[in-house]
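Part of the complex only, each chain left as placed.
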Amino acid sequence: MTDYSTNMRLRMPVVCIVLEVILIILFGVLVEYNEDTDAKKWNKNNKTDDMKNEFYYRYPSFQDVHVMIFIGFGFLMTFLQRYGFSSVGFNFLIAAFSLQWATLMQGFFHGMHHGKIHVGVESMINADFCTGSVLISFGAVLGKTSPVQMLIMAIFEVTLFAVNEFILLSILGARDAGGSMTIHTFGAYFGLMVTRVLYRPALNKSKHRNCSVYHSDLFAMIGTIYLWMFWPSFNSAITALGDAQHRTALNTYYSLAACTLATYGFSALVNHEGKLDMVHIQNAALAGGVAVGTAGEMMLTPFGSMIVGFLAGTISVLGYKYLSPVLESKLKIQDTCGVHNLHGMPGVLGAVVGSITAAAASSSVYGNGMADVFPDITKDYTASNQAVMQIISLAVTLGMALLGGLIVGFILKLPIYGAPPDTLCFEDSIYWEVPGEEEGHEEMTTVKLPEESDKLNG
Amino acid sequence: MTDYSTNMRLRMPVVCIVLEVILIILFGVLVEYNEDTDAKKWNKNNKTDDMKNEFYYRYPSFQDVHVMIFIGFGFLMTFLQRYGFSSVGFNFLIAAFSLQWATLMQGFFHGMHHGKIHVGVESMINADFCTGSVLISFGAVLGKTSPVQMLIMAIFEVTLFAVNEFILLSILGARDAGGSMTIHTFGAYFGLMVTRVLYRPALNKSKHRNCSVYHSDLFAMIGTIYLWMFWPSFNSAITALGDAQHRTALNTYYSLAACTLATYGFSALVNHEGKLDMVHIQNAALAGGVAVGTAGEMMLTPFGSMIVGFLAGTISVLGYKYLSPVLESKLKIQDTCGVHNLHGMPGVLGAVVGSITAAAASSSVYGNGMADVFPDITKDYTASNQAVMQIISLAVTLGMALLGGLIVGFILKLPIYGAPPDTLCFEDSIYWEVPGEEEGHEEMTTVKLPEESDKLNG
């Protein structure tokens, strides 16, 4: 590949602008305000209590989720020493596209209203959730793909996400409020399959750049801590109002706390000098949130949540230490951020925990709250039925993710997207105007005084 | 100018302490709790439902706005390599002063209660809004002014802001919930006129410092992303409760998403190598929030919001690339942060969009919700009347901003505020004790063990 092949001057504008124009047209045709956001519908009887608008009960959670998507995922990936602009910048681009596309895809599958998709705070949360799944896959291929490639991936992945979510929630009747299956398992295995198909045998030519520096690890910790803090909001954002939302946040909080202690303990244990590894702290400490994504809204109890969190942190650290090297050397899966350890295995654990917890559901524990958590469980449809559906849902998700990732991987392999050569992976400067690092450098780009470079260009 | 001229040892304490003492006295005389914050008034009939306190319906939005003002604006300006302390630190100082002064000025103009200004969460939001306007102007003069100069500017700008806001909202009956006119247009053109008056012909002596380094651009992205994420809260913070607040957040969310794709597309298009420019990503991607500041609460539809966002991102990138160099070379406007592209043009666009959207208002679209969005529109006062008032408001705002900026610019030109010499613009060390950059430097300030430097000083 030559330097020219990564030139985005035409590819990027064409893709971004064409996609956005298509989105705008589709929104014009298909999207309208829902009952809670439309001036006429909301005020139709002049007696509506404005304080009961769903906005007040979902929007703070939405904003927490929003921070996780844009700051959390964006900065988590800035650990690479020369890929900070791309990490946070492409995360931003992909997310801004995905949330629009997801609104359409999810709206289409989750029920049209007289041919229209209704939007409000719930659709905003769901769109951000779907976006999260795409960003998980982005973590697997980070540094080895062009932004255009990622936008193409997002088009397909969002679509498949919506199909899978529809099968799980609407057809199989599975429960997955925090998305252990729909978001984490799906996003991780989809991304892992894509990175497998895009395998680069000569990636070690960029090995010296595939690592962190001191400050980049601190930037990444901003992402980690925000994800950790707001995960209770993530898992509870679209549960039933009342006790269910409250309980989900509480369970997630305890799971994450227990996960953190497991992470620190095992990170020191697996290092021959007993030193902590930032990779573990930045990632494994979050596995507790993933692993209660399904069961968080159930009567898991703080006790159960902590056990799940502890297990999740443990398998995640061990995965980074022992499994990732094997996946790379034997299965040729180059997983830049280790999403298999943070989202893959903990997501599967979360699905299994959800199934087990569903199997244990009984009216003596849930009382009248059963309908909020398990609306399908009745005399005829037992907790065991629900548990089976949860496990089938996991299998469907894995199948959809792996098959989808395979196909999309081959689509992304076409040499037309401006992917970086093996020698220039994990490098911002092929896609960005990058300033120097120190004061007084001659080659530093004077970003705020562009007139001179214009003369040269013009 | 000599080094001595920038010494703040007397200027800074005198201005800060005298201003704060005056504020405290004025608050003692003029300010009291409103109905929702006063123990006696709120509980007067012993039957009030505490959960209906306005706090619960405005405070989450307030905190999002607060983050935008202090983290968003503060870190957005840290892109300069040697001006990070000043960017975030003076932003902090100016904002802390302005919100107090704005509480008094806005309270004075927005209606006294028996000679008292009533405060609560709404006054907090309004004060933060006014502060935002001052910080926009700060962006235009960033690096070329002393903190004392900025405090003096804030005194005048907050006052003029309150007058302009009063004329627009109370006299002309304009709608501007998110402040396309009152905040962005006003702040931008005020700041541009100030920087015009303070024109420095020899500013290129500091040119090598007027640029970013790799890490400073990442710090700036923290500011960008927070502004982007919380802009829906900003535009909706003081709208009517219920559908109006919900709809405003939704419209802003879509406008920003569309704006982001336009920004990436055009940023690559205008670069001869197709590389993205961090200046565009950090700034132009936010223009979509500015441009729906007026129309966001109206029935703009997601479709309309996305068109506006797309246009805003486009003109903002083109402005950075083609207009800013001309403004500097021809009109002698040295606009450090490019506020004309982020707040000026998108603010004017927002005002125009607001007028057009108001003109299209009809009861068939708004139903009983009309009174929340356009309380003035009745049989006698048509949507067209409203649209005219919106445009007149834009003209008034531009006039107030330019004239105010002209006068205040000359006041700030007095050589008494310790402004930096041309050779030391964009440089923290004239106002801050600055530590070294690398470990082991001899000249590094040992910040936590001050006894030795005390001996030298004492």
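To keep things simple, chains are lettered A and B as they appear, and every chain counts its residues starting from 1.
Throughout what follows, a residue touches a chain if its C-beta (ideal position, glycine included) is under 8 Å from a C-beta of that chain, and two chains touch if they have at least 3 such contacts.
Computed from a predicted structure; not experimentally measured.
A single sequence accounts for all chains of the complex, and while 2 copies are shown, the assembly in the file contains 3.
As a working rule, only the chains that are shown with their structure count from here on.
Centres computed as Cα averages put subunit A at a distance of 32 Å from subunit B.
Subunit A meets subunit B in the complex at residues 7-17, 19-20, 23-24, 27-28, 31-33, 36-44, 46, 48, 50-51, 53-56, 59-60, 63, 66-67, 70-71, 74-75, 78, 84-85, 88-89, 92-93, 96-97, 99-100, 119-121, 124, 147, 215, 219, 222, 430-440, 444-451, 454, 457. By the touch rule above, subunit B contacts subunit A in their complex via residues 52, 56-57, 60, 64, 79, 81-82, 207-215, 217-218, 221-222, 225-226, 228-230, 233, 240-247, 249-250, 253-254, 256-258, 260-262, 264-266, 268-269, 271-279, 281, 285, 299, 301-303, 306-307, 310, 320-322, 324-325, 328-329, 336, 338, 364-370, 372-373, 437.
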